[in-house]
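Only one structure is covered here, and it is reproduced in the block below.
Yeah, one chain of the complex is gone here, protein chain that is, but the others are all in their spots.
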Amino acid sequence: MNESTRAAEVPGPVSVNDLTLRVATVNGSGSQTANNTLLRALFHMGLPVSGKNLFPSNIAGLPTWFTIRVSGDGYVAPKRDVNVLVCLNPASAEDDVRSVPPGSLVVYEETLRCERYRDDVVLVAVPFQKLVKEVCEPVALRKLVVNMIYVGVLTELIGIEVAEVKQALDKAFAHKPKALGLNRDAVRAGIEWVRENVSRVSPFRVERMARDEDLILVDGNTAAAVGCVFAGVTVLAWYPITPSSSVAETVAHLGERYRRDPETGETTLAVVQAEDELAAVGMVIGAAWAGARSMTATSGPGISLMSEFVGLGYFAEIPTVIVNVQRTGPSTGFPTRTQQGDLLSAANLSHGDGRHPCLYPSDPHEAYEFAMAAFDLAEGLQTPVFVLSDLDLGMNLWMTKPFEYPEEPICRGKVLDAEGLAKMEDWGRYKDVDGDGVPYRTLPGGADGVGAYFTRGSGHDAYARYTEKGDDYIATMQRLALKLETAKSRVPEPVLDGPGTAVGLLAFGTSHHAVVEARDHLRDELGIETDYLRLRAFPFTDSVREWIEAHERVYVFEQNHDGQMRRMLTMEFPSLGARLHSVLHYDGLPPDARSVWEPIALDAVPSVKGGA
Amino acid sequence: MNESTRAAEVPGPVSVNDLTLRVATVNGSGSQTANNTLLRALFHMGLPVSGKNLFPSNIAGLPTWFTIRVSGDGYVAPKRDVNVLVCLNPASAEDDVRSVPPGSLVVYEETLRCERYRDDVVLVAVPFQKLVKEVCEPVALRKLVVNMIYVGVLTELIGIEVAEVKQALDKAFAHKPKALGLNRDAVRAGIEWVRENVSRVSPFRVERMARDEDLILVDGNTAAAVGCVFAGVTVLAWYPITPSSSVAETVAHLGERYRRDPETGETTLAVVQAEDELAAVGMVIGAAWAGARSMTATSGPGISLMSEFVGLGYFAEIPTVIVNVQRTGPSTGFPTRTQQGDLLSAANLSHGDGRHPCLYPSDPHEAYEFAMAAFDLAEGLQTPVFVLSDLDLGMNLWMTKPFEYPEEPICRGKVLDAEGLAKMEDWGRYKDVDGDGVPYRTLPGGADGVGAYFTRGSGHDAYARYTEKGDDYIATMQRLALKLETAKSRVPEPVLDGPGTAVGLLAFGTSHHAVVEARDHLRDELGIETDYLRLRAFPFTDSVREWIEAHERVYVFEQNHDGQMRRMLTMEFPSLGARLHSVLHYDGLPPDARSVWEPIALDAVPSVKGGA
Amino acid sequence: MAGPKTNRIGLPVTDYRGVSSTLCKGCGHDVISNTLTTALYEMGVEPWRVAKMSGIGCSSKTPAYFLGPAWGFNSVHGRMPSVATGALLANRTLIGLGVSGDGDTASIGIGQFVHMVRRNVPFLYVVENNGVYGLTKGQFSATADEGSRLKDGTVNDFAPIDICTLALELGATFVARAFSADRKQLIEILKAAIAHEGFAVIDVMSPCVTFNNHVGSTRSYDYGRNHEGPIHEFGFVPAWDHPEVGGGGEDTFDVPMPDGGTIRVQRVGRAHDPRDKGAALRLLHEDAESPEYLTGVFYVRAGKPPLPQFLKMVEEPLATLPEARVRPTRETLAEINESYR
Partner (left out) sequence: MAGPKTNRIGLPVTDYRGVSSTLCKGCGHDVISNTLTTALYEMGVEPWRVAKMSGIGCSSKTPAYFLGPAWGFNSVHGRMPSVATGALLANRTLIGLGVSGDGDTASIGIGQFVHMVRRNVPFLYVVENNGVYGLTKGQFSATADEGSRLKDGTVNDFAPIDICTLALELGATFVARAFSADRKQLIEILKAAIAHEGFAVIDVMSPCVTFNNHVGSTRSYDYGRNHEGPIHEFGFVPAWDHPEVGGGGEDTFDVPMPDGGTIRVQRVGRAHDPRDKGAALRLLHEDAESPEYLTGVFYVRAGKPPLPQFLKMVEEPLATLPEARVRPTRETLAEINESYR
């Protein structure tokens, strides 16, 4: 062990493939490529990984943390305790170093003198600034390139395969050969520095694992965007807002690439950056009315601004897809923190009666699938549909199954062309012909002069004529409610497990991942068996009701303060309300397993105790 | 009986002080003054009356009905069956005449030849057009004056006291002596025509009653406006929307009259007609932040547009009062029909977590009281507060107790001046000092250079400093939730009756009036005893919970399709959801007693049957 | 026996009418609906290609009162522009025609109006401007003139928003003003606007007989009649009448329209040349100071690509493209997956 490494009594032997690595830097410093290189290299070693970026709501200069968890057991929820820390940010170094448990590995820029703060961790002081000078001549680039040095340092320290790091670099800089060279050098410098200066073996290491599955590494916003493009979206209108912007930006980007004819230069996807969310949703409502598959993407404040128009969409029965990448509310809240906080708002959006279908993807693969499914659902039901993602899903990189090409053709729902119309007797735009509440529609501009109708958000009868008659209104409201019933057979069923025990856990979206780990913990460490239902959509299917009915006690785990999903379940299943108990996590960070199992374990439930 | 009156076999004897009188005219025809004259005269005869105006969402030319119920028993909910009909509208005459039960009295313009449609009612064909020519020389005014002729006709036919009609006219035309003369003549002409041409006694008559109470006749919007002015509102910003406009217009009007110094011409009430509801609510939020008692008034679509700002008000803790005069939604819906349809939207308005106190007045006296109380409540809790009225309450005339002068001084809540601030140790804008969740605030512009703070809808700590820390956020959210708990002890308690039986009825706002009558009917005609709770506010007080707990079966009667109040009760009291049953009325018209008792009677509840 | 009279695409005028109006008798808006009926009929517009859009207000109800066989959308208050933008993107073969009120456009709607102009959405936007909110019973709107009075005497203290000036400033390429009582001129303006490609706005003074037609109003029929100042006399000669250059004689000049039609201006009086934006702005700025109510086509310019062209969209309606054109291939998805491996 040379001077650069100081070790206290490090408890325990070397731990393999079970570590949480955190890089503390400054935002705007370009560490993202380095972090993703690490993540990708670990991923390609067959290791189950997850990466969480914690960044402030500003553009440059404030502390940022990137945390990678490697879990041989396959858990992807974050863990509270970090065991490998890289300190590069003077502003947060002391806090960062003090936060890790004894025995952790701490790598830091030597001038930060982190050895002042702890003597119960493995300290590796690296002269990052010196090293970067050696490998990177252009002064302006050093700020960026320095990050690759810690990639090298970690590679050597914890045993990442150099070949995988190289490949990850190649991918990242595929079109920038000069940058590739510089970054390669930096990685090499890090590796070599460790080889020359550090003899001690890291207490945390990684080793290649065999992965059966074919997986990809992608963020949820990208996945949702791919889903939209393969759903055949034709009009996208949006307004920038964190953390949803990259949904729209990626749709637009994919549109440029795959939906613009390379020869004619013409596109089949119209994208408008609107002046605000009112306009964005107005455009997609207008587009959907005229027959486009339309969509917008937004987050909390945008949802609020879309409220009036969504009511119009509901009442005038206009299909559109709204992707809501939730962030911490209320109001502006924490724009760069995650939450499942718009559940009630989305499902009940707008004044007056009415509820809207919502889909809750829990990983990028589902974000892809549900985004795609949302279009068929919206057009099938002729109503706005929400895809409720969140910042954690949307902006972090996740291991996920590759996107599967849709086996079913696009389904536009009950759209009549001239021929179809001719076959219908006594067609009425808002007539329930099939008993499912969903009427038949025609698309504006039919060149044959038939099927035109007048759309309005005020009272209308089955033939789309203006009315102020109570009976017409009642009929419409009942039919709209019937559509919600119909929706139950079309939305994704929950993924469930049980009934086997009296205690059930219910979660959805990104809350899922902490539950997976918590259930193992409850069973393995505490002897508490739990069933589990992962909800995937509103309205709730009968299977949800039945599953709850089969359990005495159901813990609803969600990421908000008010217990919004528990409230929604209670509203829909009033007789089951007493069984539902909230387990909440709402500090703006993705939840860890402990947030789930601790309250459940603390909750002295006799039946559970008996079963243990 | 002369030619003008044809009578079929009229069943039964003359009915006294129990009639429903409907005048069918065209909107924009100026019948309102005539209708109000009738109503007022009946009211001054000591009769319990209610008047409902049913008008289309347009300005002139479409059918309008004004319906007066006189009920010796004191019921003010409408009754389905009309027994005195005045037909002046050719467009609706046939339907109108066909709609009344046999034995009704039908007065009509003779040229409408209503005798073609029925022979089982008492028909009085009046030559209105001829008569008006005789009494009103100016041709342009005849359209208006003709209405007073039916006032005269009815006066004589059903026994309204002429002196009371005169007095009502004097009041209506106090400042228009010429019009007074014309209208008096018209009434007289109507009376005389009946005296000369009709010998038959009307099957429905009225007679003076002794009224103990001192009552006034006023609409709910006016009452709410008076409440706001006496609450000391200082900034009103609004945007016109039916049926709420007259709240703002009346506040403005009263402001001109009572809040502008007659000498200096200066006002203590700033009124701005904003460019839309986003601006209106933004202005009142800004005004409240700067220390005004501020308010806005709106209806459904406006509520949707206010969504983002209300979330800011909640999170940044800015008190303001939003009067929502509900109309039939969703979307534009029926702008001139009533509904209790924004219960969920108002209480949960905006994305993210958060709930807002709501008050539910059921008559003008309460509209006055609750509008006033809303300001103290909002400032006391430092949060936006909703007053949820509806079109029926807001735009119809109601008998109600006179407004009582507030005995308590205005309470601005925890506002610190320089002195108060000096006494506080370590003041923080968002610090919970008293354990009730409500912090102390200072008002911008304090001239002493202390107490300034920075308000934002993004993360903030107890000292109003920017934060992105999870702990700060959790503390804030918990404190905000605590404020809602605190609110329970400050909102109006329910008015309740029972527990006495197993069956309870729960209603609120204007749904109350049908319930009063329905309970009598259930008891007297069907032998079903019911307890009753009239809810007056959200959050629900403990007494609401206890009362529900004491009943096996609670019928929640409300005016919307979705059973929104039942849903809210279920959310707040999850273990009681199974006891709550919806009884709904949602055709846009004020509910009658039958809407309440019929479903309850049909509902075969064993415990009720046993009790009967 | 001769059939009913038809237009150049063989339709009778009844196909250009709508359901009967529920507005007040004498309302300026009804005159505009009738004028639209005539103009659309005479221009031989195919009704089923028209998307009639509106917001909320008395004015916004009117799309139901003309061109029955067209597609109508009475959306929400003040937000017609966004809805129309979306519709025209979904199907660029639609003919976009919107009716809005002054409240709907200039009060609640001014933001969306501004951005619609900027985007040059291909759309004929008619503002039925009565200076008040008719449907909510006569409050002032943002176009009410400073100093004008309501029936009850209330005076408007704020400067009006001038729809035409604003549109011009923001780059609109067809900007006109009219008076509903001057049907003759309005028909010609409407025809020219229909012939225009891109965004066209016509600000039409349309008196509200119920709430703003009294003495003291600056939007009454009387006020209009006494103050109307046409900036030129002109007619629209449609393409199928084969307008030759100079065909109107020496006392006229021609402004050719992209559809082959021509605006033919008489060289009398002011004879404003609508191609001259500077002159248009000067006229409008002078107008702001004077009580005269200028009418006519202030500005017209061809050639600015409308939004779908800007975005280089395919010619066909996006709404009905077959799956093969909107869902990328299996190979593309494989390529995408590969990029995330």
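Note that the chains take the letters A, B and C in the order they are written out, and that residue 1 is the start of every chain.
Here is the rule we use: contacts are C-beta pairs under 8 Å (C-beta built on N, C-alpha and C of every residue); 3 or more make two chains touch, one makes a residue touch a chain.
The model shown is predicted, which means the values in this text are computed figures rather than measured ones.
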Name every displayed chain that the left-out chain is in contact with. A, B, C
Which candidate, B:A77, B:L112 or B:V229, sits in contact with the chain we can't see? B:V229
Omitted-chain contact residue, chosen from C:I110, C:V132, C:L150 or C:C208: C:I110
Among the options B:V14, B:A91, B:A163 or B:A290, which residue touches the chain absent from this view? B:A290
Touch assignment to the omitted chain, from B:D96, B:E109 or B:E275, lands on B:E275
Touch rule applied to chain B and the missing chain gives residues 216-218, 222, 226, 229-235, 237, 254, 258-261, 264-272, 274-276, 278-294, 308-309, 312, 402-403, 405-406, 409-410, 443-450, 452-458, 466
Touch residues of chain A, complete complex, unshown partner: 28, 56-62, 239-242, 245, 273, 275-276, 301, 331-332
To test your reading of the contact rule: which positions on chain C touch the chain that is missing from view? 107-112, 114-115, 118-119, 142, 157-159, 161-162, 165-166, 169-171, 278, 281, 285, 310
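Methods note: only the chains that are shown with their structure count from here on.
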So how far apart, in whole Å, are chain A and chain B when each is placed at the average of its C-alpha atoms? 45
Residue list for chain A, restricted to those that touch at least two other chains: 308, 312, 456-458
Two-or-more-chain contact residues of chain C, please, as numbers and ranges. 76
